[in-house]
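Every protein chain except one is present and positioned as in the full complex.
Entry: chain A
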Amino acid sequence: MTCQRCQDEAVVHLTELVDGRRKETHLCVACARASGLSLPDAPPDFGLDAVLQDLIKKHVGELVGELAESTCPDCRLRYMDFRTGGRLGCPHDYQVFRKGLLPMLQRFHGATRHVGKRARARPGASLRLRLRSQLRQAVAREDYEEAARLRDQIRLKDQHA
């Protein structure tokens, strides 16, 4: 079943009575959220991973392996998590999952390029996010000297915020 708004895979199926007639609605997670429907936080568990893999395979074809395994180094969101929950974890995810996102943006918005208001250029604006993931990596490899240095740098940045 495909979403009636964007041809994505529909996961929300509604039946309502309008003027005595049955009205069926089929939507993907993104379109259901966009139309103001509140979705349960945890999706029902019926071997979802397998189902999802199947959906993604149909959806992004060749990219599956590479995309399905990709994880954002900064917020550690997996592409799979995004496909399940419909939410990204941090600004860098737009870069990390670009290949999967662009077709989705094209379907939903009919475009993949921003026109309109521009934000002020701020080089290094997302530095803190990078430092944070470096800190996590340093702790993971037990390089506590480096971890301490990064922690101080983050603290310094927080104080200047």
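Rule of thumb we're sticking to: a contact is a pair of C-beta atoms (placed from the backbone, for glycine too) under 8 Å apart; a residue touches a chain by one contact, two chains touch by 3 or more; residues count from 1.
Methods note: contacts and distances are computed from a predicted model.
Hidden chain, UniProt protein name from the list "Glutathione-dependent formaldehyde dehydrogenase", "Metal ABC transporter permease", "Sarcosine oxidase subunit beta" or "Protein-arginine kinase": "Protein-arginine kinase".
The hidden chain makes contact, of the residues A:Val12, A:Ala68 or A:Cys90, with A:Cys90.
From the options A:Leu67, A:Leu101 or A:Ala147, the residue with contact to the chain not on display is A:Leu101.
Not every partner is drawn; the one left out touches chain A at residues 18-19, 30-31, 33-38, 74-75, 77, 85-91, 94-95, 101, 104-105, 108-120, 122, 125-129, 157-158, 161.
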